[in-house]
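The complex appears here without one of its protein chains, the remainder shown in place.
Up next is subunit A:
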Amino acid sequence: MTAPTWPLWEVFVRARRGLSHVHVGSLHAPDAQMALRNARDLYTRRQEGVSLWVVASDDITASSPEERDSFFDPAADKVYRHPTFYEVPEDVEYL
């Protein structure tokens, strides 16, 4: 690769109306508008989506693998957080 390269962008595609945007991958582009176009060419070639978001990868703050134990393990034994302790009335399928 020759330096300097274009910045990295994260791509989110909404497959259909009513669904949320889902992360599908990343790409390089010189700016946001070109990133959107590259995303169209790379990630919606086969009718994968009806809407696109691109976000500069630098703008994403991510949890780190070292924090995994303290971040996520404490939730493992707290079954009372799941909504499984009350009756769901009939015909309220999607509560």
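Keep in mind that, in the parts below, a contact is a pair of C-beta atoms (placed from the backbone, for glycine too) under 8 Å apart; a residue touches a chain by one contact, two chains touch by 3 or more; residues count from 1.
Please note the rule applied: contacts and distances are computed from a predicted model.
Q: Just by its UniProt name, which of "DNA-binding LytR/AlgR family response regulator", "Phenylacetic acid degradation protein", "FAD-dependent oxidoreductase" or "Tripartite tricarboxylate transporter TctA" is the chain not shown in this complex?
A: So, among "DNA-binding LytR/AlgR family response regulator", "Phenylacetic acid degradation protein", "FAD-dependent oxidoreductase" or "Tripartite tricarboxylate transporter TctA", the name matching the hidden chain's UniProt entry is "Phenylacetic acid degradation protein".
Q: Please identify which residue in A:22, A:42, A:60 or A:88 touches the non-displayed chain.
A: Missing-chain contact among the listed residues: A:42.
Q: In terms of residues, what is the contact footprint of the unshown chain on subunit A?
A: Touch with the absent chain occurs at residues 5-6, 27-31, 33-34, 37-38, 41-42, 45.
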